[in-house]
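Report on the structure given below.
The complex appears here without one of its protein chains, the remainder shown in place.
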Amino acid sequence: METRHTPQNIILKVEDLKKYFPIRRGFFQNIRGWIKAVDGVSFEIERGKTLGLVGESGCGKTTVAWLILKLLKMDEGRIIFRDTEISELSEKEMKPYRQEMQMVFQDPYGSLNPRMTVGQSIEEGLSILGIKSRKKRKEHLKKLLEMVGMSTNSSDRYPHEFSGGQRQRIGIARALSVEPSLVICDEPISALDVSIQAQIINLLKDLQDQLELSYLFISHDLNVIGYLCTTISVMYKGLIVESASAEALFSHPYHPYTISLLSAIPDPESSVKKEVKLPARDFSDTLIPPDGCNYQGRCPMDEPRCGQEDLIFTEVEKDHFVRCWKVPKNNV
Amino acid sequence: MKNSAQKEFKEDFQLEEPLAPKKTRFQEFWLIFRQNRLAIIGFFIFVLFFLSAIVGLVLTSGQDPLFDPARIRLQEKLLPPLAKPNLDSLAPEDVPAIGFYLMGTDDLGRDVFARMLQGAWVSLTVGFVAVGISVLIGIFLGGIAGYFGQHYMRINHIVLASLFIFGVGLIAVQSPHLGAACLVLGFLLICYQALTKRKPRKKSMPSWTRFLFKNAISVDTLIMRVVDIMLCFPSFFLILTVVALLPASIYNIMIVIGLTSWMGTTRFVRAEFLSLREQDFVAAVRALGVSNYRIIFRHMMPNAIAPVLVSATIGIATAILTEAGLSFLGFGVPPPHATWGNILSDGKRFIFDAPWLTFIPGIVILIVVLSFNLFGEGLRDVMNPKLRERH
Amino acid sequence: MLSFIGRSVVQKIITLFFVSVVSFLIIHIAPGEPSQVDPMNPKFTPEVVERFREEFHLDKPLHVQYIYFYQNLFTGKTVSWKDNQSVLQKIWERFLNSLPLFIVGTVLTWTLSFPVGIRSAIYRGRLYDRSATFLSYLLISIPGFFFAYVLIIFVVTHFHVPVIGMETFGTGNTSTVFVVMDRTWHLLLPSVLGATGGIAVLSRYVRSQMLEVGGQDYIRTARAKGLPQEQVHYKHALRNALLPFITMFGLILPGLIGGSVIIESIFSWPGMGRMAYEAILARDYPVILTVNFVSAVLVLAGTFISDILYIIADPRIRL
Partner (left out) sequence: MKDNRLISVQDLKVYFRSNATTARAVDGVTFEVDREETVCLVGESGCGKTVTALSILGLVPVPPGDIAGGRILFKGQGLLDLDDNNMQSIRGNHIAMVFQEPLTSLNPVFTIGDQISEAISIHKNIDTGTQRERCVQLLRDVGIAAPEQRLNDYPHQLSGGQRQRVMIAMALACDPELIIADEPTTALDVTVQDQILRLFKYIQKTRAMSILYITHDLGVVTHIADRVYVMYSGVIAEQGFTSQIFNHAKHPYTRGLLASLPSRSKRGKRLYSIPGSVPDPAHKPEGCPFHPRCPHAIPSCWSEYPQMCDYGEGHLARCPVLFEKTKKTIDDK
């Protein structure tokens, strides 16, 4: 399974991505602080593989996706697609790379233009791809629809005539219309009915096999991430706190946050009932995190030292990185 | 068991079909619209009004109109509705075309029906043109504020714009030297910018010029401040002032009403655009690499326009009322031309002797405005996506 | 909070400056000059016109005129061109006349539209709601001047009381009761007329707000707690539904001037609106500009007050 990372094999590399939103207060609207939505995120995605980005709501997962697609302007960092750094490119220079990276959204109801037919929505991508002839476009459209399991006569219908799962299929077809090599899936199944989720997961997997797609799969659901992804990065408050292959992360997680996430998964397969403890302490969120570790205050292994040191992302095992100063000591 | 199920599933694998039977947009609209009985009545009156205004225009204009609104028959003055003309004392060409005065005559013996027909066209055009102007301005400014709002105007932009405005302004108010100086200064600034732009980076510039390229105010703030300024004028009073100062003409009224009523639309379109920008489908087409132009006009505008249309319908009603109010106060359309407002205004002196001169135009205005309002409300239901979504 | 107030005041002053410039430009760039108001009048010889222009600085460039005008305005020296009276003095007198009309109208609007709107929302779709809806559309659509005449005819023929003007002429010697009654009759019609449109619009708005709030989850929570219906409606729903109206409350101030032109001229009511109307007819620029300026100040003060009220009323807004 483990291949050595060769540069040719890496489709997307993100280095030290940062996005801060200013908090403005006072008479002159001075900047009084920053919300560090993304505070130095780095990862790489191999061709044909799936990287899972997992974390709770508000941890900056979606912001990362928008930064990569340059729908938001980043403050710092580098995005390298194949061999090209695309972070500094202008809108015009970016155009060929836009087609290479597409996104599938969480909300199937909001991600299709309600006033355009399904066909029009998908054909827009086809015309960007440069398919001018009408007949060819129709052929492509038909192929795309069938590829995502939709019948062809849905092309002249409006999005509201479809169910959530069907819309998600259409959204995937639109993303595929420009023949991308990387698809960012931002919680593509969390808004769907339980009995539909497996359909979409299967579809995404089939498409990956057929078209050699790479995925950045963003989710809060470790079950799905564990099923789909080759490597997993755990994000907490704008930082990746642990990153490893799926096997390693599930079998021996290091970071206390990852551990708490894993123990909190409601897994129907382990029908062992958890013991009843006193209600756990609840945590108040502060807007501006303190120095040092960003997991302070919620961490069960909290120590004064956590607030003093800036943490380094350390490789504790091969390809297993953790951002916690206690871990290497435990592991040695 | 699981395996067999899987096999079965694979065997009758079928493509997903749309849930609902096919309906055209129009059918859908009609299904919702027909539930609102008042709106349907409003719609029919709306159409009737439209037709009669056009027919009225044809019948009352030209050299020898079928219904002459300006024909004065002093011996026939203040006749009640449906009164027959006195054929003995009337020249044959003065007899109304339908043989009687459908709505009576006024104090100069003019046929009120003919005058009402003529006024219908005035009301219609005032309503549509004024609202057209205000909707265009509103969509334009609101769209810019909503879509490009985060862009900043740099100080040099503002300096430039104000130099030119002041320059032209000063020349217009008879101080040509100062004005010309402003223009020249502005021109120099443009040249300077063109020069500095060619250089690769701004580092070589002296520090004071860097000040010129600082961000000053965002486009959004600028437009919204202009809206605030416009909202400070009491609208009817402002319209009254401007109409009074300008030469009396129907076009001035339309333009003035339009120019003073775009603020609501602007705010509205801006809010719509801001919320649409956040929607996933806009992000999706941006990720596809669709041009800004196409995003605005193909994706955002159709989604933002529906509520604007609704408020435009109601805006037409308001414009008709405003025009009638202006005519009533004696401003606006010059006298021989009939409008509903000035028929009522002329009739108010005979309110006890000839009440129809007050009541006919009053009730007609009421009905037309009411129909626009009801129709607008019905449209609002149709446009409401919540009613159309299946989930 | 303090910095919000500071920012907002500065912003409003800047807005006011631009308003003053724009209104000044509108008046002065428009064709025609006040000195040519009555070219047929034999008193206006060229020399008189020239003296007139000089006295009111009309011969100076526009920006100088602008400075002169607002200098005079703030020192209270502005005088009307028509009768050479102090403009501020004039406005104050007319303002006092408009005030009772305004107060009665506003009180009527706000006291009537809320019960009507709330009841409509609670009995949504029933006969009460539907008739209230139709009635309010009727009132929104009826031209004010036409409605005024209908009401005048009705009152004059049925009650035989005069209603034009502020009081019946020549009632000086009669008893106080009669004077009060007379004044009330005169006040009633114009203020009712001024209020009708407001009642119709506001009650529709109250209704839709109540319906909007009524669909919220916390209303369901309140009912699930076992609260009686009245408490759900009048405590949980109303409190939230009222929030947007705080913003509207600030906006009634400018209604003092703008909304009353037609009604005051029909009823010959010597108020602000009528004065403005007369000033426009006479091209009395100082009066027009001052009225405009005062109303802009009122608008800005109104929005300022409503902003502050909103912050106080809605706990979600933190500064």
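For clarity, chains are labelled A, B and C in written order, and residue numbers in each chain start from 1.
As a convention for this text, a contact is a pair of C-beta atoms (placed from the backbone, for glycine too) under 8 Å apart; a residue touches a chain by one contact, two chains touch by 3 or more.
Being a predicted model, the structure only gives us computed values, none of them experimental.
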Residue of C:Leu62, C:Leu135, C:Val161 or C:Ala222 touching the missing chain in the full complex: C:Ala222
Contact partner of the left-out chain, one of A:Gly125, A:Pro188 or A:Gly226: A:Gly226
Sites on subunit C contacted by the missing partner chain, in the whole complex: 216-218, 220-229, 236, 239-240, 243, 313-316
Touch residues of subunit A, complete complex, unshown partner: 56-57, 163, 165-166, 193-199, 201-202, 205, 220-224, 226-228, 246, 250, 260-261, 263-271, 273-274, 276-285
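Simple rule for what comes next: only the chains that are shown with their structure count from here on.
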Shared interface partners, meaning chains that touch subunit A and subunit C: B
Chain whose Cα mean lies nearest the overall Cα mean: B
Identity of the chain that, by mean CA position, is farthest from subunit B: A
Distance between chain centroids, defined by C-alpha means - subunit A, subunit C (Å): 55
Where subunit A and subunit B are represented by their mean Cα positions, the distance between them in whole Å: 45
Between subunit C and subunit B, distance of the C-alpha-averaged centres to the nearest whole Å: 24
Residues of subunit C whose C-beta touches two or more other chains: none
Residue numbers of subunit B (touch at least two other chains): none
Residue ranges of subunit B touching subunit A (in the complex, touch as defined): 15-20, 22, 25, 279-281, 283-290, 298-299, 302-303, 385, 388-391
Residues of subunit A defined as touching subunit B within the complex: 66, 69, 71, 94-95, 98-99, 101-103, 105-107, 109-116, 121, 124-125, 128, 145-146, 149-154, 157-158, 160-166, 169, 171, 174-175, 177-178
Touch list for subunit C against partner subunit B, complex: 11, 14-16, 18-19, 22-23, 26-27, 29-32, 61-63, 134, 137-138, 140-147, 149-150, 152-153, 254, 257-259, 261-262, 265, 273, 276-277, 280-281, 283, 288, 291-292, 295-296, 299-300
